[in-house]
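To keep things clear, I will list the structure first and then write my remarks on it.
Apart from one protein chain that is not included, each protein chain of the complex appears where it belongs.
Right, chain A next:
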Amino acid sequence: MSQIHSPIADAWTPAQLQAVIDAHRLMPGAMLPTLHAIQDRFGYIPDAAVPMIAEALRHTRAEVHGIISFYHHFRTHPPGRNVIQICRAEACQSVGSRQLEAHARQRLGIDYHQTTPDHEYTLEPVYCLGNCACGPSVRVNDDVMGRMTPEQFDELTDELSATVVEVK
């Protein structure tokens, strides 16, 4: 995980965290729904949430930490504005995902599990997006894209970067 804190790093308050936890605590098997809800809302699971979840769901802090670290999906640091996942699984390998991975790392200047210094991109590996007949597949936030070539990847990142300028 990247150690860089993006500008949204502290966009939560203990009261907000507690409200999300309280909304899920009575569900059977509440742990994963709670963790998902926190990450969906704040982009990651802040360290401060761990003792609060432990208290609410009657776990030790070590157990909560163990659960968060077990699952690849959960992050404990804020991601970049765009999370780009590249499929590393076999179906995509057969149509050139290894070259695409290398290209993406070089283009963004980061490795997997890292965030660019400008907090624009977080790069993550993923093992199958279910788009296996039309790979290589890439997921940008919640959108899956197929038949991704290195050239299209450059166009994609150009477009994503351009959006920022417009927003500002």
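What we mean here is this: contacts are C-beta pairs under 8 Å (C-beta built on N, C-alpha and C of every residue); 3 or more make two chains touch, one makes a residue touch a chain; residues count from 1.
Everything that follows uses one rule, which is that contacts and distances are computed from a predicted model.
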The hidden chain: which UniProt name fits, "ABC transporter ATP-binding protein", "Na+/H+ antiporter subunit C", "Xanthine dehydrogenase family protein subunit M" or "NADH-quinone oxidoreductase subunit F"?
"NADH-quinone oxidoreductase subunit F"
Which of A:Ala54, A:Val83, A:Cys134 or A:Leu156 touches the chain that is not shown?
A:Cys134
Options A:Val83, A:Met145 or A:Leu160, residue touching the unrepresented chain
A:Met145
Among A:Ala54, A:Ile67 or A:Leu160, exactly one should touch the missing chain; which is it?
A:Ile67
Chain A positions in touch with the non-displayed chain are 28-33, 35-36, 57, 66-67, 70-74, 89-95, 98, 126-135, 137, 139, 142-147
